[in-house]
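This report concerns only the one structure given below.
Here the complex is missing a single protein chain, while all its other protein chains stay put.
Showing chain A:
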Amino acid sequence: MLAYIIRRVFQSIVVLLVVGLVAFAMFRFVGDPIEQLLGQERTVQDVERLREALGLNDPFPVQYFDFLVRAVQGDFGISYRQSRPVAEIILERAPATLELALVSGLLALVVGIALGVFTAIRRDGWAANAIMSASLIGVSLPTFLIGILLIYVFGVQLRWLPTFGRGDVVDLGWWTTGFLTPSGLKSLILPSITLGLFQMTLIMRLVRSEMLEVLRQDYIRFARARGLSAKSVNFRHALKNTMVPVITVTGLQLGAIIAFAIITETVFQWPGVGLLFINAVQFVDIPVMAAYLMLISVMFVLINLIVDILYVWVDPRLRIDGRH
């Protein structure tokens, strides 16, 4: 098991290096940061001096290598726009995004699995059919539209919930949280529904189809023939067997929730890293973009690693070097 994890970590590092390389290659095409940094009144000498200072004259493999060397030391450079260390800016913004992603992810997972099981067991009931039809909305409507609709209904018309920002947050020193104030919690509701709705319907439909498949299996029939209760048959025997594909998709989707919080954060002016990234793109703030992309890839790689470990935990048949 340990050897397996070590091997996976090595693979993960290779993946990260490649992601960084691709990202850096693409930065050459997003524009010239000098345009944004120096105003109209500039001399050729100024431009040259700044280029040299920022290392922009080096060939990009050299730039990339410099970036890597400093990144492993936790130094992601200075933001061109804010003139502050990128690491500091991202750490400041990360709690907002992570809290939003956590709530959305939990929402998607809990509601998605519950509805998936329900619609599979009550396959022909009217409630299940209604949920299945409604889920088409979640799958097909784009995120920004859902966000705007929610803002219109609950923010503008009903005036129940705030439509932008995080509300009041409590600063714990290394982390700012919106979980501890009523306004912080209220502010989380609309963005987390917006962000999690797609994943929720996806997980629900996946759990449903996997459940229907598993419920046809012989071992479910045999469990019923032994007189086990409906609860045990549905959850202990059936649901667990649907978990391997569900974990795969859910893992990747949780990564997607963090990565694509950009749109939700823009719609709700949520002060997270997604919004930071959008602003960085507009200003060609290469250090921020690079750090963000690396962060997201670390996240995906970590999630995949956890998913692989979960497989082995769920399915004993995958424990190659198990007991004996």
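Assume a contact is a pair of C-beta atoms (placed from the backbone, for glycine too) under 8 Å apart; a residue touches a chain by one contact, two chains touch by 3 or more; residues count from 1.
Please note the rule applied: contacts and distances are computed from a predicted model.
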Report task. Determine which name in "Small RNA 2'-O-methyltransferase", "NADH-quinone oxidoreductase subunit H", "Peptide/nickel transport system ATP-binding protein" or "Ethanolamine ammonia-lyase large subunit" the UniProt entry assigns to the undisplayed chain of the complex. Result -> "Peptide/nickel transport system ATP-binding protein"
Requested in this report: May I ask which residue of A:Tyr4, A:Phe65, A:Phe179 or A:Phe222 touches the chain that does not appear here?
Outcome: A:Phe222
Report summary line: The one residue from A:Gln11, A:Asn57, A:Ser232 or A:Gln282 touching the chain left out of view is A:Ser232
Query raised in the report: Mind pulling the chain A residues that touch the left-out chain?
Result: 217-219, 221-230, 232, 236-237, 240-241, 314-317
